[in-house]
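One protein chain omitted, others in place.
Chain naming follows the written order as A and B, and within any one chain the residues start at number 1.
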Amino acid sequence: MNGQPMLLLTIISEAVLESTLIDEIMAMGAKGYTISEARGRGTHGIRSGKWSASGNIRIEVVGDSDLCRHIVDNLQKYERDYGLLIFTSQVELLN
Amino acid sequence: MNGQPMLLLTIISEAVLESTLIDEIMAMGAKGYTISEARGRGTHGIRSGKWSASGNIRIEVVGDSDLCRHIVDNLQKYERDYGLLIFTSQVELLN
Partner (left out) sequence: MNGQPMLLLTIISEAVLESTLIDEIMAMGAKGYTISEARGRGTHGIRSGKWSASGNIRIEVVGDSDLCRHIVDNLQKYERDYGLLIFTSQVELLN
């Protein structure tokens, strides 16, 4: 398959942050995003809070590493007060 | 872990295409699929249309590269009229 190597950036967040994060993501130049509902629990990194068992969202963005880095840098400021889990994986974009 | 290297094919599509895409995927020989509800926005590739902010689905298929290529080739015809985002990632199948 003649795909294009890209990164899939996945952000698991409290649902209350949805519009804030989407605004940040689009302002960084993303061409689009996908949101799906999720729930879960976690304590990640230095965050001391626990996510509630409901009310999470998964935001996904396909982009190059520059875009993903800019987005991630821009979301750091929310980590102190909100539960966030952020990771990337390598994908091959096929269209 | 003694896993088997496979591809995870992810298709983000307008929900109206669900049964059409599933029929294509199963006809190509997939052993199964997973669907989850999503919403989002995007303009990808040559498509000029924008996805509405709701009514998307994510279809996922685990398969070898031949199966994924056949499926992707077969879905090209829907790209002109519908919003589609298609990518693969490498996974290790563990059961």
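Simple rule for what comes next: a contact is a pair of C-beta atoms (placed from the backbone, for glycine too) under 8 Å apart; a residue touches a chain by one contact, two chains touch by 3 or more.
Note that the coordinates shown come from a computational prediction; the quantities given were computed from them, not determined experimentally.
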Listed residues A:Q4, A:T20 or A:S89, member touching the removed chain: A:S89
Where the missing chain touches chain B, by residue: 1, 3, 6, 8, 31-37, 62, 89-95
Hidden partner interface residues of chain A, rising order: 10, 12, 36-45, 51, 56, 58, 65, 68-69, 72, 76, 79, 84-90
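The definition used in the following text is that only the chains that are shown with their structure count from here on.
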Inter-chain centre distance, chain A versus chain B - centres from mean C-alpha coordinates, in Å: 20
